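Encoded as structure tokens, the structure appears first; notes follow it.
A single protein chain has been removed from this complex, and every other one stays in its place.
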Amino acid sequence: MSYLKINNLSAGYGKAVVIRDLDLDMAKDEAIAIVGRNGAGKSTLLMALFGKATVFAGDVSVDDRQLNMAAGFDATAKGLAVSPQGKLILPNLTVKENLLLGGASGRNGVWDVNSVCDLFPILGERHNKPGVALSGGQQQMLAIGRALMANPQILLLDEPTEGLAPAVIDDIVDALGVIRTQGIGLIVVEQHLNLVRRVAERFVVLSKGEILHQGSVDTFDSEATKAALAL
Amino acid sequence: MSAKQITSGPTKPSVVGSRRESTLRQRPAHVLRLLAILAVIVAGFAVPSLVTNPYRLTLLVDGLTLGLLALSLGFLVTQLGLFSFGAGAFFGVTAYGFAFASIEWEWSTTASALFGVGASLAVAAMVGAVFVRVKALPFAMVTLAFSVMMMQFVHQSAFRDKLGGDSGLLAMPQGGFLGVSQEDLLTPDGIWPLVWSVVVVCVAAMFLLGRSRFGRTLRGIRENDERMRYCGFNTYWPKLAAFTISAGLAAVAGLMQILFHGFATPGLFSFGFTGNGIVAALVGGIGSVYGAIIGGVLFTQAQSWLGTSGNLMLYQGAITALVVLFLPRGLAGLISEVSKKALGRIKRGGSDASN
Partner (left out) sequence: MNSIQVLNALAAGSLLTLLASGLALIYGLRNVMNFAHGAIYMFAAFMTARLVEHTNYWVAFVVVPLTCAVLGLVLEFGLLRPFADRSVITIALVTFGLALVLSSATHSLFGTQPRVVSAPAPLDGTLDILGDPYPVYRLFLITVGLGSVALLVAWLKFTRSGLHVRAVSAQPDTARMAGVNTKRLGVIIVCLSTGFAGLAGVLAAPYLSIDTGMGDAILIISLVIVVLGGIGSIGGAIVSALIVGGLQTLGSVTAPAVTTIAPYVLLIIVLLWRPQGLGRGRVDH
């Protein structure tokens, strides 16, 4: 039973089409990794759901309800939340305010400022500092925490480990494990294949805006996968 | 980001290629167009013998002057994407400079004119050095602020005996200018050949400038300032040069106005005055060199028709809003659209004049 259904989606920036006729279905507690080269359309796929890329064709439904992608804020209201590439912490807000911003859609659930700070204690310690005063790894935790504040059914992470030290990556992987225990699904855009194995069950290889190959992470070392990733 | 490169990469060379090809193939159309332009230029000189009513001719002279101001605004918008809400300031500085030199120092018309335009260019280069550093919207605001500042400056009671305060300066030309006698400067049919020649020269210069390497550099900056800088281009000096050139056009317009009317008033620095130029540029068509002149002439005509009804502001405002929303390329855009449809086969290279 799929929770998120992407049908025939074509999207891009301006007039340029970056992803073409893409179909993807996902159950509500699944963890999917999206891999592929730079420019393959991984981020564009995520950004299309949140109104930052232009949608040319196709539709997306969440829990059988049509998603209004152009509005941008509808995805969060329907149960998707994103930690975007580059983290996009608001410079004029404190750590706590950045978290509160994540709750803008008003969905209820287990995640609030306290439970997020239990997950990432550093955010609680530094809640009054400007969000951008945190280190890179802490900002990533803040971005994930902000997304959790929306109490999503599916959490989308765009390159969550980009530029982070191995120890910090371990912390984030552990936190993702805790988040999964709440029955939350994951979509992770990731360059590090090592990490894909640690957080995902299924993977999708994107190339030139199309799905080239997909399968379970158990088959990650197969020849077919290697061939797809080499393209 | 990668998407942008995909689209912009192949299209640019192909446009250049097709233009070169089409100019060769469409030579007869090209010659016809040149002849038509020459005919308009020559016919322009005959206008005073057709429009004998001095009031009507005065309106046309004013229209050309406003057209030059619109050309100054349009140049900056087309080449750099910057709207100067204070273009009138350079018009005003020239008018005041001319009046001041001829009254205070009793300089000849030619010397005063050089002083007026020179003062305007000097001021433009100075303030431009700061203004071109900011982005489009703050740019619009600081140019506006500068213009209002100049208005406050000439209003100053301390300078009332030099700059005339509220009533401004009245300066009669002291001798002829560029072959036009002192008496002729003050009559519409006398000054017409001068103003028309200036308009032709300025329009031609802007057209050529738009097509030059400099013009291409400027449009590159307009598209993506940052990328140009990464590519090793210095974007500051071209921007400052463009700003100064644009101010120079406004200065020439101001010179025509002071030579003809002999007035320099604080109102030249008001947003309302630059607003007239903006409306003229928009109506005529941003991105077209001749559109600005058409816009200026139409604006002055409309002002005299509608002014009598007392609802000038209403029409002016409504027309601005409607043109901006529904006719973004103005009348010139409409003309080229219509002529393109009529002469279906004529290629597009020549119709969008300045690009």
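Going by the order they are written in, the chains are A and B; count residues from 1 in each one.
The rule is short, and it goes like this: a residue touches a chain if its C-beta (ideal position, glycine included) is under 8 Å from a C-beta of that chain, and two chains touch if they have at least 3 such contacts.
The structure presented is a predicted model; accordingly, all values stated were derived computationally and were not measured.
K.L.:
If the hidden chain were put back, which of B:111, B:125 or B:149 would touch it?
P.N.:
Of these options, the touching residue for the absent chain is B:149.
K.L.:
Among B:31, B:137 or B:201, exactly one should touch the missing chain; which is it?
P.N.:
B:137
K.L.:
Check each of A:51, A:109, A:124 or A:215 against the chain that is not shown and name the one that touches it.
P.N.:
A:51
K.L.:
Of the residues A:12, A:84 or A:137, I need the one that contacts the missing chain.
P.N.:
A:84
K.L.:
For the chain left out of this view, which of A:27, A:100 or A:229 touches it?
P.N.:
A:100
K.L.:
Can you name the residues of chain B that touch the chain not displayed here?
P.N.:
Residues touching the hidden chain, for chain B, are 83, 127, 130, 133-138, 140-142, 144-146, 148-149, 152-153, 155-158, 271-272, 275, 278, 282, 311, 313-314, 316-322, 324-325, 328.
K.L.:
Touching the absent chain: which residues on chain A qualify?
P.N.:
Within chain A, the residues touching the omitted chain are 50-52, 71-73, 75-77, 81-82, 84, 88, 90-93, 97, 100-105, 146-147, 150.
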